[in-house]
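First, the structure itself, so that you have it in front of you.
A protein chain is absent from this complex, but the other protein chains hold their places.
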Amino acid sequence: MFLKNTWYVACTPDEIAEKPLGRQICGERMVFYRGQDGKVSALEDFCPHRGAPLSLGFIDKGELVCGYHGLRMNPDGTCAGMTGQRVRAFPSIRSYPAVERYGFIWVWPGDAELADPARIHHLEWAESPDWAYGGGLYHIHCDYRLMIDNLMDLTHETYVHASSIGQAEIEESAPSTKTIGDEVVTSRHMENIKAPPFWAAALRGNGLADDVPCDRWQICRFTPPSHVLIEVGVAHAGKGGYHAPAESKASSIVVDFITPETETSIWYFWGMARNFKPNDEQLTATIREGQGKIFGEDLDMLEAQQRNLTENPGRKILKLNIDSGGVQSRVVLDRLLAAEAAERASRVAASAEAATAQAAAAG
Amino acid sequence: MFLKNTWYVACTPDEIAEKPLGRQICGERMVFYRGQDGKVSALEDFCPHRGAPLSLGFIDKGELVCGYHGLRMNPDGTCAGMTGQRVRAFPSIRSYPAVERYGFIWVWPGDAELADPARIHHLEWAESPDWAYGGGLYHIHCDYRLMIDNLMDLTHETYVHASSIGQAEIEESAPSTKTIGDEVVTSRHMENIKAPPFWAAALRGNGLADDVPCDRWQICRFTPPSHVLIEVGVAHAGKGGYHAPAESKASSIVVDFITPETETSIWYFWGMARNFKPNDEQLTATIREGQGKIFGEDLDMLEAQQRNLTENPGRKILKLNIDSGGVQSRVVLDRLLAAEAAERASRVAASAEAATAQAAAAG
Partner (left out) sequence: MFLKNTWYVACTPDEIAEKPLGRQICGERMVFYRGQDGKVSALEDFCPHRGAPLSLGFIDKGELVCGYHGLRMNPDGTCAGMTGQRVRAFPSIRSYPAVERYGFIWVWPGDAELADPARIHHLEWAESPDWAYGGGLYHIHCDYRLMIDNLMDLTHETYVHASSIGQAEIEESAPSTKTIGDEVVTSRHMENIKAPPFWAAALRGNGLADDVPCDRWQICRFTPPSHVLIEVGVAHAGKGGYHAPAESKASSIVVDFITPETETSIWYFWGMARNFKPNDEQLTATIREGQGKIFGEDLDMLEAQQRNLTENPGRKILKLNIDSGGVQSRVVLDRLLAAEAAERASRVAASAEAATAQAAAAG
């Protein structure tokens, strides 16, 4: 169960730089490519000629060309041409709304006529020269909601990431969670603690002492369909914590875009945006490498958890206060999923009514 | 859906030189071995003692011996012996008609009493000293008919094999297709073209200039159950094309025997027979290596196409004029499949009738 009338991150520009990219999203096999004028398009990954995946093809003069027999496609899913054939009567394939923004390609897997680029989640840090971003992509065999749970309850850092960002004070500090409209925010503040290795390095990277008591914060924000953006940081103790001035803290935004592939697998786009030393590319690379290693530690756990839940479908699991972030996120998702189903039903009914009226008028 | 009362290529002699070979053909697991007097036999790959695969056994004194407990088999599927046991009452296993001819082992997976070796496709080139042959085997996860389609529409060469045998003139020349009895022939002739790399090399290999305008031809012949033999070649332009004298052309026969393993996998025996420099073994090896590389380019495409078609079972695909070869081949196959089903039904009915008559006579 995933929302379809919404924008998901589909891929990054480097993935379509050389050739088309085949990727399954929300159960649909799609091909992404950069065509005429550099515009990105998304089509069904199914050539109307013989069913070959278009993603095995190539781009020629801005057109996607099937790699089997050379049928050429337009970005709207109609056939553009084929040597020796008139393609006007060829069946079309589905085209998905796709937008390139903030350094990502976004796709709308639902009803195309509802797709509004203005609804793409605004990312301040992606447009400002004061910020730098680095990230990566993991393919994980788990329900996308297990990854939302993971990110909305950072007590797991103490166990899964013990050597980098985990520390006992995380689980000793109760989180506070609230839902505001479609957004869920779960916050945790720790005071007078020792910065764990990752953050000690970040303080040094920012030219600050790393061996003094610090305040630390984690503010996780879930927004539909499955984005989790987390404000994280440490400040020298007594300087105001989260509100401390820039010269007393190291802070950043953990970026998580979770795109369902199937009911039990995801494309997980992870990264970190920071507003200190934004032009230090070496620092960006170092942080990305460290974050990639840390975030990779979750993979085995999530896949093993998924296997256990799949094998025990009727089994209840606990919802503790630390799980509130994930629980409230699911409440938002369930509400939106119900709304999407209702909307779809009413559209079907309306079109049936229109057809009946038309038939009556004609009869 | 595959024909069963017909001859398929099962394996090549080198595959059974050292030990028995287990291979699934048309859904049936078989063991092939060379027994008494060097004669090749095919049996069910199932030891009547404890169900172990006989293909894990060995040959002793011309008998196939199970590698688990030593039951010895006769080529007709009866048990030949077992130390310390009287095997007369042992159940038999199925024996499949098998014939070694033309450098291949042929098997008949259907009703044994209908098997007639005279119906094995005659291969002129396999018996003549004027011809040389080299080939190989690929295991591919696709319906055998997708491979027939592939070989009966060579426009794919322009895309899949762009760097070796592909060229724009192929798709620019409309093919002509006709069905003659059970055979389907699709032909394409190109005139005054530049020989593509593979053929330029063949011209040089035959001592001919490779930089002059050429005529090129491709005559694909499908015969049941799934053989595709393709006459291909180039001649210096104006020398008569396909009918040019031997000293002005380089030509050969592309050999394709497609043996279904399951509904969605095949054993693909490919090769090339040529009637120039037949004793040049180095040339045979060079051609085989080149052809193996080229034909290997189809594998990913066919398997990806199969996956797309499996996931979209109801979906129609196009049948263009270039697809006529495959389409007409399927018409032949469907006709023969229906005939085989009818024949089977009438045999069942006849045997039921005989049983009733016998019962009445006895009653």
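We just call them A and B in the order they show up, numbering each chain from 1.
Keep this in mind: a contact is a pair of C-beta atoms (placed from the backbone, for glycine too) under 8 Å apart; a residue touches a chain by one contact, two chains touch by 3 or more.
Note that the structure is predicted; figures quoted are calculated from it, not measured.
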Notebook entry, point to check: Which positions on chain A touch the chain that was left off?
Noted result: 149, 153, 155-156, 158-160, 168, 171-172, 174, 300-301, 304-305, 307-309, 311-312, 315-318, 320-323
Checklist line | Positions on chain B where the hidden chain makes contact | finding: 29, 45-46, 48-53, 56-57, 65-70, 82-85, 90-91
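Heads up, the rule we're going with is that only the chains that are shown with their structure count from here on.
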Margin query: I'd like the angle of the rotation relating chain A and chain B after CA superposition, in degrees, nearest 5.
Written below: 120
Notebook entry, point to check: What whole-number Å value describes the gap between the mean CA coordinates of chain A and chain B?
Noted result: 48
